[in-house]
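With one protein chain removed, the remaining protein chains of the complex are shown where they sit.
Labels for the chains are A and B, by order of writing; each one numbers its residues from 1.
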Amino acid sequence: MSNANVQANLSNLARYQNNFLKEVEANVEEGHMVKMCMQCGVCAGSCPFGPDWEHSPQKIFMMIRAGKRDEVLGSDSMFMCTSCYNCIVRCPRQLPITHIMHGLANYAHRIGMAPKGQPTRQFATLFWNNLVKKGRVNELTLTLGHYFTNGLVSGIKTALGMQSIGLGLFMAKRLNPMEIFGGHGVKDLKGFHAIVAKAKEIEDRKKGFTA
Amino acid sequence: MAKKEYAFYPGCSSQLKASASNYLVSTNAMCKALDVKLTEIPDWNCCGASVGYCEGGELPRIAINARNFAQAETHLPGQDIVATCAACWLGARESKERLDGSAQLMKETNEALAAAGLHYSGGANVRHMVEVLIEDFGYDGLKQPMKKSLEGIKFAGYVGCQTNRPFGIVGESFENPLYLDKMVETFGGEALTAYDQKVTCCGGALAFSEPEKSQKQIRDIVESAYDAGAEMIVTPCPLCQANVEVYQSEINKKQGTKFNMPVLYYSQLMTIAYGGSAKDAGLNGQLIRAEKLEKIAGK
Partner (left out) sequence: MADNKFAAYICSGCGLGDKLDIKTLEKIAQKEGKMQVVKSHPFLCNAEGVQMINDDIANEAVTHVCIAACSRRAKTEAFHFPTVAMSRANLREGVIWIVAEGEAHDEVRQEMANDYVRMGCAELKKMKLPAGNPDTAHSKRILVVGGGMSGLTAAFEAAEAGYETVLVEKQSQLGGWAAKLWRRAPFKAPHAEPQDTGLTVLAAKVSSHPLIKVHLNSSLAETAGAPGRFIVKIAQESGAITEETVGAIVQATGFTGYDITKLPELGGGQANVVDQAGLEALAIAANGGAIKRADGKEVKSAVFVQCAGQRGSGGNGSGRHLDYCSGHCCATSIKQAMYFKDQNPDIDTVVMYSDLRVPGMGEDFYRSAQEKGVIFTKAKVTAVSGGDACKVEFKDLILDEDTSVDADLVVLATGQVPSAGVELDAWTQLTAEADGGSDEAKQKIVVMNKTSVLNLTYRQGPDLPQLKQGFADSHFICFPYETRRTGIYAAGPVRRPMDMLQATEDATGAALKAIQAVENASLGRAAHPRSGDLSYPLVRLEGCTQCKRCTVECPFGAIDEDERRFPVFNEQRCRRCGTCMGACPVRVISFENYSVDTVGSQIKAVDMPDEFSERPRILILACENDAYPALDMAGLSRTVYSAFVRIIPVRCLGSVNTIWITDALNSGFDGVMMMGCKKGDDYCQGLGTRPLPHEQDRRHADPARPGTGARRHAGSRHHRQPARGHADQ
């Protein structure tokens, strides 16, 4: 039997069985609720970015149950979540859909299966690192960092394009160029960092992530 | 009326010279008029916001919120934690509820806090400023310090997402919350209850990473305000305010619209109604000037 055939057979075996579902339950935030979806599709119809998803939450849940591991964890769908919580409040089964989407994105990101260069994946990482650095978010460095994500040239172009907004905010005293040199932060930075590090260590240990 | 005291969690965007600094300025003026004492949680940190999920994960996000709870518990015992930012409120309240619901999570969180010599024993009460206004004062109570009416201004009450879902204000519906309209009416303004995008998502943090998709949302939000006959949009959320105000010029440029709709915080309206100056209300912080409101302030 050829290798491809073995592969096909294996994936056939896993189909509509509990393997991937169990993995999700063990490792994804609120993942134990995936099996409770009753496939009504209200989430899909409630999502503001609905038309932009390849797979709606409804489909993602069914794909997990159908054992489609690669398709789910490699999808950029979860990163389309704006955290508007519409799906959560409308779900007749009270699935914490927003949290599951966040959890899936986090899991896919941590095990390296999330799509490379996905803009929200990049921005979210930048955001977290920015806040961890000082304990509070520095809006200027965050914004600039975001614009320069795709390289210097594209960054300068984007930043120039958004100049009028930046200037406006500056004039309205809502953006401080001095922030680039430091800005707000918590005083007990050492303690803050220790908490984040410890929490990450516990979570990684539990979920079997390698740092 | 006895002075009310709260542990205040202003959040990153409200800081001096940050995007929602005018929210903080007007909140301070509003609280002064209502005889409310806000004490900042000492050395508070960021809530992680929603978008922190991707890199932050579950426990680190909860742990940093618990750090704020621990600080409040130690330094401001017995006071409710009050956030003005929708994301701060949501992040903090979500963390609180998860901790309330899981002894295991509580244990792990305290293990992390111990790294900085902190401990959280539970029982934090996390509230949004709007909850405080409606529940602790009531619409009638809010009316008492009123000096000027906002009569003649038509407001589209844009509630947005995170002050409305998943927690929301008790007694309000997720699909058509009315509290913002009621607040506008309390201060004499005209609330456009037919405004149909009041709970539409502005794109949130994805305004940065998915600008086109988000600007489509924002366009709907502003356009519908115009359709309803609004002169201003009022909102309780700093990210809503920023996204809806800041990107109007961008949308005008790209799509040829002529948006010029001021976007205000409820606290700015209230500051003016309570007789504060345009400066007290942070009106100088608007990118799109709220001239009609400035006029009332100047009277």
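Criterion: a residue touches a chain if its C-beta (ideal position, glycine included) is under 8 Å from a C-beta of that chain, and two chains touch if they have at least 3 such contacts.
Keep in mind that this is a model prediction, so the values were computed, not measured.
Put simply, the missing chain touches A once the whole complex is considered.
From the options A:Lys35, A:Arg69, A:Arg90 or A:Lys206, the residue with contact to the chain not on display is A:Lys35.
Touch with the hidden chain on the side of subunit A covers residues 12, 15-18, 21, 35-36, 38-39, 58-59, 62-63, 65-66, 93.
Please note the rule applied: only the chains that are shown with their structure count from here on.
If you average the Cα atoms of subunit A and of subunit B, the two centres end up 24 Å apart.
Here subunit B touches subunit A in the complex through residues 12-13, 15-22, 43-46, 48-60, 62-64, 67, 108-109, 111-118, 161-162, 165-166, 168, 174, 199-201, 203-206, 208-210, 213-214, 217, 246-247, 249-250, 284-287, going by the rule given at the top. Subunit A meets subunit B in the complex at residues 29, 48-49, 52, 79-80, 82-86, 88-90, 98, 102-103, 105-106, 109-110, 119-125, 127-129, 131, 135-137, 139, 143, 146, 162, 164-165, 168-169, 172-176, 178-179, 184, 186-188, 190-192, 194-200, 202-203.
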